[in-house]
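With one protein chain withheld, the remaining protein chains of the complex are depicted in position.
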Amino acid sequence: MLLINCPYCGEREQEEFTCGGEAHIERPQNPPDLTDDQWADYLFLRQNIKGLQYERWNHAFGCRQWFNVARNTATDEILAVYNMGEKPPQLESNDPLTPCGEPPIGSGNFSTSKK
Amino acid sequence: MIKRPKKYSVFSLVKNALSYHENWQPAWRNPEIKKEYDAIIVGGGGHGLTTAYYLAKNHGIKNIAIVEKGWIGGGNTGRNTTIIRSNYLWDQSAAIYDHALKLWEGMSQELNYNVMFSQRGVMNVAHNLHDVRELKRRWNANRLNGIDCEWLSTAEVKKFCPVINTSPNIRYPVMGATLQRRAGTARHDAVAWGYARGADAMGVDIIQNCEVTGINMNNGNVTGIETTRGTINSKKIGVVSAGHSSVIAKMADIKLPLESRPLQALVSEPVKPIIDTVVMSNTIHAYVSQSDKGELVIGAGTDGYNSYSQRGGFNIVEDTIMAIVELFPLFSRMKMLRHWGGIVDICPDASPIISKTHINGLYFNCGWGTGGFKATPGSGWVFAHTIANDQPHALNAPFSINRFSSGELVDEHGAAAVAH
Partner (left out) sequence: MRLQNNKNLNQTKRIGFIFDGKKYYGYEGDTLASALLSNNVHLLGRSFKYHRPRGIISAGCEEPNGIVQLELNEFTEPNRRATEIILYEGLIAKSQNRWPSVKYDVGAINDLLAPFFPAGFYYKTFMWPPKFWKTYEHFIRRAAGLGDSPKKDDPHKYEHYHYHCDTLIVGSGVSGLYAAKIAASKNLKVLLVEQEAQTGGAILSSNKHENKINGKNQTEWKHQILDELKKAKNVKIITSTTLFAYMHYNYLLAIQDLQPSKGKDKKNSIRQVIWKIRAKKVILATGSIERPLTFNNNDRPGIMLANSVSKYLNGYGVKLGKDIVIFTNNDSAYQTAIDFHHHNINIAAVVDVRNNIESDIPLKVRNLGIKIYSGSIISNTTGRRKIKTVHIKKINENNVKVLNCDLLCMSGGWSPTVHLFTQSRGKLKFRDEDSCFIPHQAHQNSLSIGSCNGVFDLKNILKETYSTVNFFLNADKKDSLDGKVFESETIKIGKQENAWLINKKNIGKSKMFVDFQNDVTAKDIKIALSEGFQSIEHVKRYTTNGMATDQGKTSNVNALGIISELTGQDISDLGTTTFRLPYTPVTFGAMAGRFVKEFFDIERTTSIHSWHVRNNALFEDVGQWKRPWYYPKKNETMDEAVSREVKATRDSLGILDASTLGKIDLKGRDVSEFLNRVYTNAWSKLAIGKCRYGVMLGDDGMVVDDGVTTRLGEHHYVMTTTTGNAASVMSKLEDWLQTEWPELEVYLTSVTEQFGTISLNGPNSRKIVESLFPDQNFSSESFPHMSYKEFEIDNVPCRVMRISFTGEICYEINILGSYALSLWNKCMDIGKNFNITPYGTEAMHVLRAEKGYIIVGQETDGSVTPVDLDMNWIVSKKKYDFVGKRALLRSDTVKEDRKQLVGILTVDPSIVLEEGSQLVEVETSLPMPMVGHITSSYYSPNLGRSIALALVKSGTKKKGAKLIVPTVNKSIEVEIANPVFVDPGNERLLA
């Protein structure tokens, strides 16, 4: 279970939060002008990144505030927490060595770029 | 040429026993990588192996490579709770899952490999009036789609599965269930190994420890892949990489409607037979069956965030065990032996994508979410057709990637025992 540093309440157990998925997907201002493909892009298509992902979390069983989290989805490390409306911070992430990041042998360990 | 494995039988077993088992041949080769193939399948899980198998068997395309980053069957194929059924609500789903179920029914004999497909029945339990209405809707649809399905009253549930708690006084009492008798479980690893052996025997190269690092394209056509073991050329590439589908798609600049989530499961210590069927409950989020070895096999729900770490929160596991103990109070003193996580690629409508893409020769088979194992042979069957003919089989036409633009979704959120 993750430990999330709510910008309003401090560190709390992940159980108190819900995740709202990828951040910085803005609802289009001009829906009538969009094609079905463009609407699908907003509605359904996701980067689903392995590595550094910017995502939205809500302290649902706490202050009920939404905020953004930068997390490495390969290792579940939370790298930063920042407010709604803020630009994503530029971060050094411990991204996978190869696209999958899994070592070629066994299945015990996970390899990332930092030593 | 290496010696092909002989046909397996009691006689071959006895014969090998007499030679102290010194003469078994590999079930599949460890081949040299060729420069070019007629088709490359990315992902050596069940769906990838069946795709190659049926490409060779049904479509005569035998110059195929399966490239697998680790070991075959090591992803969700080897991590699921092995439930097989076809009692899906919508016609499109019912058709493809039942096609798969029919293939399961002859699989051991076809492959000459015992996948231990055990048609012990799957019960989907209702706990409130809404469940009853929805399950009866599914039961009626199944019946008219020619899929065996029965409605059981609470008393019939108890009779079919005596260890379930049907007391009316529990928090969410059992109000009936659907039962598909043809449904059941299978030995998951054996499915991968059996298809690998079958595909290999037809000439398919199974290349393990080979990770794809790039997709080569030219003028909107695929030309091959880059891997950790070099470039491999092919004009047809079928991607069947489950949780990592978005990672591969990114190499071709494609965005998919997928989210990769942790899905956890666990087994108990082995005990003598105690439950003879598969029980699934949507409302209280639990499903359980007993493996032939005697372990209770229990599936939990997905975690609520994307992750590729093959690990979820223990709170999800606890919730599932609470539901198991609620439904089966006698299991309270049983013990969790082993727990693991997989990465499931989930579509917004909880149905898969088996589709061409806008890049010629590049095909995706993904989005099976929490329920892909049961579809393994059917998925490979239609995906092989799609790759061979460059157009979908009638069974997977509804599962095109374009449905997310048109809105013609196949919403199966009620399909799994555990909410997606």
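Residue numbering begins at 1 within each chain, and the chains themselves are lettered A and B in the order written.
Assume contacts are C-beta pairs under 8 Å (C-beta built on N, C-alpha and C of every residue); 3 or more make two chains touch, one makes a residue touch a chain.
Everything numeric here is computed off the predicted structure, so don't read it as measured data.
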Which of B:102, B:143 or B:235 contacts the chain that the document leaves out:
B:143
Residue among B:30, B:58 or B:389 touching the omitted chain
B:30
Determine and list the chain A residues touching the chain excluded from the picture.
1-3, 13, 18, 20, 26-27, 31-32, 34, 36, 39, 42-43, 56, 58, 60, 64-66, 75-76, 84-85, 103, 105-110, 115
For chain B, residues touching the missing partner are 5, 8-10, 12-14, 16-22, 24-30, 70-71, 74, 78, 91, 94-95, 106, 108-109, 112-114, 116-119, 127-130, 132-141, 143-146, 170-172, 187, 189-190, 193-194, 208, 268-274, 284, 290, 292-294, 311, 313-314, 317-318, 321-326, 329-340, 348, 403, 405-409, 411, 413-414
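By our rule, only the chains that are shown with their structure count from here on.
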For the pair chain A and chain B, the C-alpha centroid-to-centroid distance in angstrom is 27
Can you check the complex and tell me which residues of chain B touch chain A?
69-70, 74, 209, 211-213, 228, 244, 246-248, 250-251, 255-260, 304-309, 311, 313-315, 345, 348, 404-407
Considering only the defined contacts, which chain A positions touch chain B in the complex?
1-2, 14-15, 18-19, 21-22, 35-37, 39-41, 43-50, 53, 55, 73-76, 98-102, 104-105, 107, 110
